[in-house]
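Submitted below is the structure of interest, expressed as C-alpha cells.
Right, subunit A next:
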Amino acid sequence: MAKTVFDKEMFLDLVVNFIPLFILLFFIVGYTVYNPFGIDTTFRSLQYALIVTPFIMLTILTYLSAKAIGTSERDAPVYLPGGATVDGAEPVEEHEE
Partner candidate 1 sequence: MQITGQLALTVVMGLFLVVIAAWLAQIEDWRSYTPIGSGGATGESGYVSKEKPAGISRWLTTVDHKDIGLLYGAYGVIAFVVGGLMIMLMRIELLDPEMTLLSNSFYNSLLTSHGITMLFLFGTPIIAAFANYLVPLLIGADDMAFPRINAIAFWLLPPGALLIWAGFFPLGDIVPAQTAWTLYTPLSAGVGGGSQANAGVDLMILGLHLTGVSATMGSINFIATILTERGEKVTWANLDIFSWTILTQSGLILFAFPLLGSALIMLLLDRNLGTTFFAIEAGGTMLWQHLFWFFGHPEVYILVLPPMGIVSYVLPRFSGRRLFGFKFVVYSTLAIGVLSYGVWAHHMFATGMDPRLRASFMAVSLAIAIPSAVKTFNWITTMWNGRVRLTTPMLFCVGFISNFILGGVTGVFLASIPVDLVLHDTYYVVGHFHYIVMGAIAFAGFAGLYYWFPMFTGRMYQRRLGKIHFWTWMIGSNITFFAMIVLGYGGMPRRYATYLPQFATFHQVATLGAVLMFIGGLVWTYNFVVSWLEGPKVQDGDPWNLREDGMYTNEWQWFENKQETALADGGDEEEAVTDGGTTEAEAEAEAED
Partner candidate 2 sequence: MDEQPGLSDQYRRASPWPLFVALGIPIAEVGILFDVFAVAVAGLLLFCGSVTGMLRESGYAETPWRPLGAFAILLFVVGGTLAFTDVNLVTRGYAIITAGGLLAAAGIGGELFVPKREAV
C-alpha cells in the first residue's frame, strides 16, 4: 500500500473524470483563441464563469471523493460493493477486477 492514496491505479480510475475536464479546458482555450462574437466585458466574463465554475467544482469533487475512497481502501478491508454485511463475506483482493 502506497503512502499517498493517489497512486497509479487511482489515476487510472480518475481518467473518467479527466475527460470531461479536458473538454471543458478545450473550450476555455478555444474561446480564448477564437472569439467570433466580439468584445463585451460582461458577457465575456459570464461566458468564462459558466465553463470555469463547473471545471473547478468537478475538480474539487473528484479530488474529495477519490480521497475518501482511497483512504477507506487503505485503512479498512474492502468487500464487494454492497456485500460487506453478507454472512461470511471475505475482503476482495487488492485491485482485482
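FYI, contacts are C-beta pairs under 8 Å (C-beta built on N, C-alpha and C of every residue); 3 or more make two chains touch, one makes a residue touch a chain; residues count from 1.
Behind the choice of candidates: all candidates are chains of the complex that A comes from, given by their letters.
Remember, predicted model here, so these are calculated numbers, not experimental data.
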Subunit A: touching candidate in this complex (1 or 2): 1
Contact set on subunit A toward candidate 1 in their complex: 13-14, 16-17, 19-21, 23-24, 27, 31, 37, 40, 43-44, 46-48, 50-51, 53-54, 57-58, 61-62, 65-66, 68-69, 71-73, 76-87, 89, 97
